[in-house]
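A single protein chain has been omitted from the complex, and every remaining protein chain is retained in its original position.
Showing chain A:
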Amino acid sequence: MSTQSQSIVDIQGLNKWYGALHVLNDIDLAVASGACVVVCGPSGSGKSTLIRCINGLGSYQTGTLRLAGTTLGLNASETAAARRQTGMVFQSFNLFPHLTVLSNCTLALRRVAGQSRAEAEDIAMAHLEKVRIPEKAKSYPGQLSGGQQQRVAIARALCLNPRLMLFDEPTSALDPEMIKEVLDVMVALARDGMTMICVTHEMGFAREVADQVVFMDGGSIVDHAPVRDFFGPSGHPRSRLFLNTVLKH
């Protein structure tokens, strides 16, 4: 039972149009603190658009989005403070290529959290150890493999100590043999109790750590079920059709 006070994300009646295209259609979604929610669905179904709205990278036309108790968009400084509680991991890593791994992680700590260089580096190193890549602290992103870059991106997002982590297809740009090292880090994070919303097609990951699965199609949430039900025989027919195609690979 997730009441509003326990929900870190509470979305009601969210709608977004690109011109005539209805990309988010009346989305209702509540995510409880500590939950791991996997969002899946065919491409163009609005998954990425939805999680980009949650941390303010994307806009929406109607509906309300409460993040950590703050309704986004009412007050600029409160909105900024709420957004600061989220960390985001992108499909294409988006590390800063001109900065070392360590500087990628310390930039926001120093400029946003206002910490000293030494403090920031201590925090960054702790997170780089958590994602098992401390030895690359002095390397540049271009010198790392895709899997390593994505783990650094996770560490960078964790540095600001977010209460909610958003993952936008974090393994879709990776070679198969690198997917596991990133998923392992995400599994460990979920087991640590981090609240996570993950757009991913990694159904093995969903089975292992997700509490709920949200299935989207055509801008709507078609199915939103506890993970056991989602994969169970009584699952939504549209979800089952999708699972059959995804799991075949």
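The rule is simple: contacts are C-beta pairs under 8 Å (C-beta built on N, C-alpha and C of every residue); 3 or more make two chains touch, one makes a residue touch a chain; residues count from 1.
The rule is short, and it goes like this: contacts and distances are computed from a predicted model.
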item: Name of the absent chain as recorded in UniProt (options "Spondin domain-containing protein", "GMC family oxidoreductase", "Polar amino acid transport system permease protein" or "Sulfite reductase [NADPH] flavoprotein alpha-component"); value: "Polar amino acid transport system permease protein"
item: Among A:88, A:124 or A:243, residue touching the chain not depicted; value: A:88
item: Option touching the unshown chain, where A:11, A:108, A:137 or A:243 are the choices; value: A:108
item: Interface with the unshown chain - residue positions in chain A; value: 55-57, 80, 83-84, 86-88, 90, 92-100, 107-108, 111-112, 140-143, 156-157, 160
